[in-house]
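Only one protein chain is missing from this complex, and each of the others stays in its spot.
This part shows chain A:
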Amino acid sequence: MMDRISDEQLRALLGHYEVSGPSPALLALTKRRMRGEMLLVAQPVKGQSGMLLTLSALAILVTLNMFYVATVGTLLKLFLPRNLDVYLNQSMLGISVAAAAMLMGMVVVVFFKTMQVQKSAHVPVRA
């Protein structure tokens, strides 16, 4: 038989080891950093909705362009002199390529922005 320290006595003994709390300066700094982080976390959502809007606008632009090519372009082709056909074709093609390039560029930007946001937001909880 040997004397053993009870759980309560152990708890009481350990209770003598007190630590100081966080300093007011640390609390203030932490809160400031948290507010900053909160703004950063909120920003991508706003940015994403903005990009989505731009993407939609570009998609409409491209659709209108296709419509223009299909209708007005065809009509102009009928009424303009034959020697102007080459300019008409080139302008139609140019407009289409420019719109498609803008659309593709925007898709790429949205894709990488989304990837970046997901990566920065994911912090492993387990070490």
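As a working rule, a residue touches a chain if its C-beta (ideal position, glycine included) is under 8 Å from a C-beta of that chain, and two chains touch if they have at least 3 such contacts; residues count from 1.
We adopt the following convention: contacts and distances are computed from a predicted model.
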item	value
Name per UniProt, for the chain absent here [options: "NADH-quinone oxidoreductase subunit N", "RNA polymerase subunit sigma-24", "Two-component response regulator" or "Potassium-transporting ATPase ATP-binding subunit"]	"RNA polymerase subunit sigma-24"
Omitted-chain contact residue, chosen from A:29, A:97 or A:115	A:29
Which of A:13, A:52 or A:70 contacts the chain that the document leaves out	A:13
Among A:41, A:98 or A:115, the residue in touch with the chain that has been omitted	A:41
Touch residues of chain A, complete complex, unshown partner	1-7, 9-11, 13-22, 26-27, 29-31, 33-35, 37-38, 41-42, 121, 123, 125-127
